[in-house]
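Complex shown without one protein chain; remaining protein chains in place.
Which chain is which? They are A and B, in the order written, and residues in each are numbered from 1.
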Amino acid sequence: MEEAKMVTKSLFMSYSRNAPPALKDVTMDIRANSVTAFIGPSGCGKSTFLRCLNRMNDFVRDARITGRVLLDGMDIYSPEVDVTNLRRRVGMVFQRPNPFPFSIRENVAYGPKLLGARDESVIDEIVENSLRSAGLWEEARDRLNDMATSLSGGQQQRLCIARAIAVEPEVLLMDEPTSALDPIATARVEELVRELKRDYTVAIVTHNMQQAARVSDTTAFFLMGELVEYGPTDVIFTTPTDQRTEDYITGRFG
Amino acid sequence: MERAGEIVITTGGPRGARRGARKWGEIVPKGVVTSVALSGIWLMAFIIFFLIKEGAPILKETSLTEIALGQLWYPVSNPPSYGMLPLIAGSAAVTLLSSIMAIPFGVVLALFISDVCPERAREFCKVSLEILGFLPSVVLGFIGMAVIAPHMQMKLELLSGLNMLNASFLLGILILPTIATLSEDSLYAVPQAMRDASYALGGTRCETMFKVVLKCASRGIAQAAILGVMRSVGETMVVLMAAGGAAIIPLAMSDPVRPLTSTIAAEMGETPVGSPHYHALFFMGCLLLFITIALNILVLRIESGGGEK
Partner (left out) sequence: MSIYLLRRAADRASTAALYGCMALSAAVLGLILAFLAYRGVGAISWEFISDHPRAGMTEGGIVTPIAGTVQLILVSMAFAFPVGVTTAVYFNEYSRGGALTKALRLAVRSLASVPSVVLGLFGLAFFCVFLRFGASLLSAGLTLGCLALPTLITASETALQNVPREFRDASYALGGTRWQTIYKVVLPSAFPGIITGGILCVGRVAGETAPIMFTGAVFFAPGFARSIFDSVMALPYHIYVLATAGTRIDKTEPLQYGTILVLLALVLGISMVGIVARARLRKRL
């Protein structure tokens, strides 16, 4: 197995001072060039955990986070870390496709332009490569200047993936990326996720256990803010060690 | 007890009569409400009709080209001259200058309130903008006359502090709350998902605001800007008191101007009803009315989705 790309050490998180913790003592590794799936019933903290990995929880007022999150050994919550660069390195794809109301090209070019890309031919190349990696190039090549909102839901989500990889991230966080999509679009995105791990480290939150089994190498099961069990996907799904994991996987609750 | 008795009766006269009464009890209020509500249409129709009725007769005195291109506004001279170009230019100049000042500033204020301002200070900021909007224009005009003009005259060594710059500045203050409040509404309505997408790509807050949120709200902001321009065109007291009132085509910001609104306000009081001068002033009213109606149509078209690529 590859070395750990991201590591969390006894991570606690609560949304306000008096609220019960949303994450309790989560310690885990996310291995490089693999797909790690977070499963669990809704409200179990899996999305919260994902948003801790690129500090999207910074926007929650009064949120309190303790513990450490390391990216290549560097604590991402230490004061000298530049959040913008961190989020560039740790990209994110959201539950609902959220393309900007710009053209397809401008959506993909947004990130590179923030990073100072000015040369149109360089941008064109980035746009093409990103769309290719996201499997959208063939469908979009002739309509790069059309509004992104004219794409179908599944295409929009792949555009969001292309937009995320245009800034050359190292880690890609996906928060239930197929929950708003139909089965065919879902299959395409899943296929894409399996391809993406060649170049990126992928962490994916899903409420769909079959999806976790299909796309991931490692699975982590969360319950009420706790990381219950964590291991290779085939082990988790065939011989879980914890009774709660087994109950969840066999559909006894959730 | 009697009521219970009534319910038992299922056929015959009383019930039919009651149904009739009930029907009248519905039709009469509905008719009254509808006809009163229609007074809005009547009112707008009357406004257009009376403005045209009183404004059109000036065309018997002079020609449209003379009005539109004539540079001399001497309505009470003998022979009178009804050139409105300097007045139109004055209106255009103060509107333009005040919009240039107030629109960017108003949008920036709106961005501040929607995306930067700490939650606790939000209400305070919105209420202070609202209070600014409640300042009567005659008070702002007075400030222009009594405070800004003397200072401007001394500091800039001008002939008069009552000029285009002074009036435009005050007009800017006057339309600022309109622009800022309406822009803020549309910025606030931009989904959080748009902001999240930008932040997740490593965008800073200002990049997110200026490159994403602003673009997402561009329609609402365009409407806000047009409504601001509309108020600026139609505002009277500030330009009447602070613009200087000279019917010349302005060439510099320190030139005094006499916009259409202030001409009407200044001259209508001393004009005999039915005189050519009276009709000329109504003609200006028509111009103003048509400009605002045109801007209104523009706002409606933006609203209904026209003009998008």
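Assume a residue touches a chain if its C-beta (ideal position, glycine included) is under 8 Å from a C-beta of that chain, and two chains touch if they have at least 3 such contacts.
Bear in mind that the values here come from a model prediction, so they are computed numbers and not experimental data.
Shown as candidates are B:I100, B:V139 or B:L251; the residue that touches the absent chain is B:V139. What chain B contributes to its contact with the hidden chain is residues 22, 25-26, 29-30, 32-34, 36-41, 43-47, 50-51, 53-54, 105, 108-109, 111-113, 116-117, 123, 125, 127-132, 134-139, 141-143, 145-147, 173, 176, 204-207, 210, 227, 230, 233-237, 240-241, 261, 264-265, 268-269, 273, 281-282, 285, 288-289, 292-293, 295-296, 300. Those residues of chain A that touch the chain absent from the view are 82, 84-85, 114-116.
Just so it is clear, only the chains that are shown with their structure count from here on.
One finds 48 Å separating the Cα centroids of chain A and chain B.
Note for the complex: chain A touches chain B at residues 54, 56, 59, 61, 84-88, 91-92, 94, 96, 98-102, 110-111, 114-115, 147, 160, 163-164, 167. In the complex of the two chains, the chain B residues touching chain A come out as 119, 191, 193-194, 196-204, 207, 211-212, 215-216, 309.
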